[in-house]
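With one protein chain removed, the remaining protein chains of the complex are shown where they sit.
In this document, chain identifiers A, B and C correspond to the written order of the chains, with residue numbering beginning at 1 in each.
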Amino acid sequence: MSQRVLDALKAKFGDAIVATESQHGDEVAVVKRDKLKDVATWLRDDKAMAFDTPVFVTCIDLLDWRPVKAPGKPSSTRPEWDGVAPRFEVCWQLRSLAHRHRVRLKVALAENDVKVPSLTPLWSGFEWQERETFDMYGIEFVGHHDLRRIYLYDEFVGYPLRKDYPKEKRQPLVRRPDLVGDH
Amino acid sequence: MSDPAPTTPPPAPDTVTLTIDGTSVTVPKGTNVLEAARTLGIDISAFCYHPGLSIAACCRQCLVSVEKNPKLQPSCQQTAAEGMVVRTTDPQSTLARKQMLEFTLVNHPIDCPICDKAGECTLQKLYFDHDNANSRVDTPKVHKPKVVDLGPHIVLDAERCILCTRCIRVCDEVAGQHQLEMIHRGDHEELTTAPGERLDNPYSLNTVDVCPVGALTSKDFRFTMRAWELEATPSVCHGCATGCNVEIHHKNDRAWRLVPRLNAEVNGHWMCDEGRFTYHELREGRLAAPVVDGLPSSWDKALRVAGEKLGAAQKAGTLAVALSAQASNEDNFALARLAAAWKAQVFWTARPHRPERADDRLRDADVNPNTNGVKAISGGALSTANDAAGLESAIAAGKVKALVTLGYDLPVSEAGQRQLREIDVVALSSHDRGHVKQAAVALPIAAWAETAGSVTNRDGKLQRTHAAFPPPGQAVAGWEAVVRLAGATGTKLTWAHTRDVWKDMTAAVAPWKGAPWGREVRPLQLRFAGSRG
Amino acid sequence: MLELVTTKLEDVANWGRKFSLFSYPFVTACCGMEFMSVAAPKYDIARFGAEFPRFSPRQSDLLMIVGTITEKQGPALRRVYDQMAEPKWVIAFGVCASTGGFYQNYHAMPGADQVVPVDVYIPGCPPRPEQVLDAIMLLMERVQRKDGHSQLRLKREKIVLEQQRALDDD
Partner (left out) sequence: MPEIATGPGNLKSLVLGQQDAADLDVEHELPSELMTVNMGPSHPAMHGTVRIVLTVDGERIVKGDVQPGYLHRCFEKESEYATYTQVFPYTDRLNYVSPMINNVGWAMAVEKLLGIGKEIPRRAEYVRVIVSEVSRITDHLTCVGASAMELGAFGPFLFFLKSREWLYTLLEEVSGARLTHTYVRVGGVAKDLPDGWMPKLLRRLDEIDGVMVEVETLLNNNKIFRDRMAGIGAFSREDTIRWGCTGPIARAAGVDYDVRKDHPYSVYPELEFDVPVGTTGDCLDRYLVRVEEIKQSMRILRQACAQIPDGPVMIDDPRCALPPKTDAYNTIESMIRHFKHIVDGIRVPAGEAYTFVEGGNGELGFFIVADGTGRPYKAYCRSPSFVHLATTQKLILGHLIADIVPIFGMINMIGGECDK
């Protein structure tokens, strides 16, 4: 029922919408980075859209993306990551309370240029979730008034949810003085 | 069926166009229907078919229905013909494949929890994908011998064997020695060695790789590690100059086995047994900390002592450098570049050839993986004059007072050993063996499986290796040790990553100009790749 | 004679300590729910005199580490432990506090004993209330036998002092 949203978006912004997809009942719109702010503002203020509720912000790291054939029909046609295509995909999920439809805005970012406009000024609910995405993936949200680590301690180096950060690489803050060896 | 649109150009003479499940595909003449289906992404189940072996068509697992043909055809044997129409998803052929699996499983022992192949077993994979139904047979299973010692490296479990004869064909075609046969008939048929033979040909462990089930297991890898816990890193075997492409299977910073990796030009699907056991030396006798006069010490103390010793000799012009045909191109190139900066004499060492192991297949007499690499790097300046014997005579003649060696096999005679003790030797080595024990300063470097790099095989082909796990202790990559050594003796080398060394190397060495560094390959977790079977 | 009196006095003191453990509940995660159930009427830790949580480390002698200790929580745990007065005991409540449980990653510490010495480890995720009561009884025996980690450290220091003095004398 949210297919209307995608068509309206394409009608209104045309080439700013790189791709639209409808998977498992979710509407996904991949937006150009510099057009993101206008698209988001329009989605929030337009009466027919009325996307007033922020749901979540996260990022997908495509470093290890190597889909294998599994029984059943795969809904994602994204090929294996070849090292050239944009590595990160930042996703904002929005929901409209009045019309009960939902959309997920996505912006694709290359590996070395991880700046993206922040949507916190539009929905304050994204303030902490953008900080969490910065903390975990290292995505810099331009325009976020207080972008710093939220879960990890400031002395932590690196972004743990990236695929190349090993799961058990600890950076201990304090250890017992009489303890030998690194844990 | 969609007829090819008339506007497409007529297919080239030596290709064939056929339709599989409604989609038409053009393949070179002579490919079988199974390979044609695989190019379309249709995965037809198969046991006895192996792209590197002849066609036996004895497992009947790949039956498909071909139009105008009353019986189901084995797609591995059926060569694609012009205009042929094949259906793989019609009820008759899917039922046939399903029942074939049921038939194969009738006498199969319930060994999955203790079977080494579990996790990468083709029978498991095909049953779970295609059949997934209970068996209608409840007669007791036929029992066969469970532990048969076939040869020095392989144990057979006859109950698990599904009689696909891949191993027999490997011995006949790859090793060229007929050592395995089937005896008895019906459900008592069993694999055994040919009369008077044992499975001891130099390519015997390839049978373990191609065995789709856990019938043939390698004594070296048996019961050590579960298949899905391993991580695979592509590399090149360092056993001899052939440079077979391999995959290092490792876990917890330790290599557990080497498995051949497909490379049509160099080694196809195969590798020799001796090459498979080269991973053992990654564990024994490693040098993990710098050693000065026999006592382990820190990097900066070792570099300081090396700097003094080499500095004096360099002024006197009696400094020499020994490249190594065992080390990678990057390490050799870094040392050669440093030798040029020092204006030192350049020698090269290599393990002596073993002509008795050479055969016309994969095994080569030259047991050094990088002989051509060292030759290319030194631009032909190396000859018999400055190999190990030349070095020995130079030392005797007093022309060499200080020596920087790469690697640990300096094959000098008894007299040479004594002279080596008089001069100052700085050894860059991954192992604490040979002359490294008496060296004045020993600097630990990473072995071949621990750094990204490249080697050149006997045909001059430049092949990349990737790092499977980090080097032990304070060891660093060979070229990085050379950079530190350069810093200790006042010369400056500005490499920060193997990529930079590669860039300078491919620029300097003519035959490798413009070779791409390629993408940094990260260890692939086998469990993520589904079952490898 | 004096020796006999002081040990007897100490046994009486330990008997007193044993039956009135003032616990500082350092509660972080899911084990907190089970800690509530232990304090609740059905399993009632009050029967062992340990039900009175003191929320300031100064007034408590038993540190109950309840739940996962992460790297960011480490300094807080260390400071709370340091502020407690001797003699003090520590219980690691649940497998996360004992070994990190099935959180083997960059932020969960593999056990609270990376930061503070622990007397009694309680397995379980979360441990059943009966396990916690059993742990309290184990701790009571330790308190009575003066085997708590802080008492052992005092004993060690005393022995070292005596040896030091013996060395200085001759």
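A few notes on this one:
Just so we're on the same page, contacts are C-beta pairs under 8 Å (C-beta built on N, C-alpha and C of every residue); 3 or more make two chains touch, one makes a residue touch a chain.
Since the structure is predicted, the reported quantities are computational estimates derived from the model, not experimental observations.
For the options B:T23, B:Q92, B:S135 or B:T224, the residue in contact with the chain missing from this view is B:S135. Of the candidate positions B:I110, B:V147, B:A496 or B:A510, contact with the unshown chain belongs to B:I110.
In the full complex, the hidden chain is touched by subunit C at residues 26-30, 32-34, 36-37, 40-42, 55, 66-68, 70, 72-73, 76-77, 80, 102-103, 105-108, 125-126, 128. Not every partner is drawn; the one left out touches subunit B at residues 102, 105, 108-110, 112-113, 118-119, 123-125, 127-128, 131-135, 228, 527-531. Think of the hidden chain as still there; on subunit A it touches residues 23-26, 28, 52-56, 58, 60-61, 64-76, 78, 91, 93, 97, 100, 102, 104, 123-129, 132, 136, 149-153, 160-161, 167.
As a convention for this text, only the chains that are shown with their structure count from here on.
Subunit B and subunit C have Cα centroids lying 55 Å from one another.
Here the spacing of subunit A and subunit B, counted between their Cα centres, is 40 Å. The distance from the centre of subunit A to the centre of subunit C, with each centre set as the mean of the Cα atoms, comes to 44 Å. Subunit A makes touch with subunit B in their complex at residues 63-64, 66, 68-69, 71, 83, 164.
Those residues of subunit B that touch subunit A in the shared complex are 41, 43, 129, 519, 522, 524, 528-530.
Only residues 151-153, 160, 165-176, 179, 183 of subunit A touch subunit C when the two sit together in their complex.
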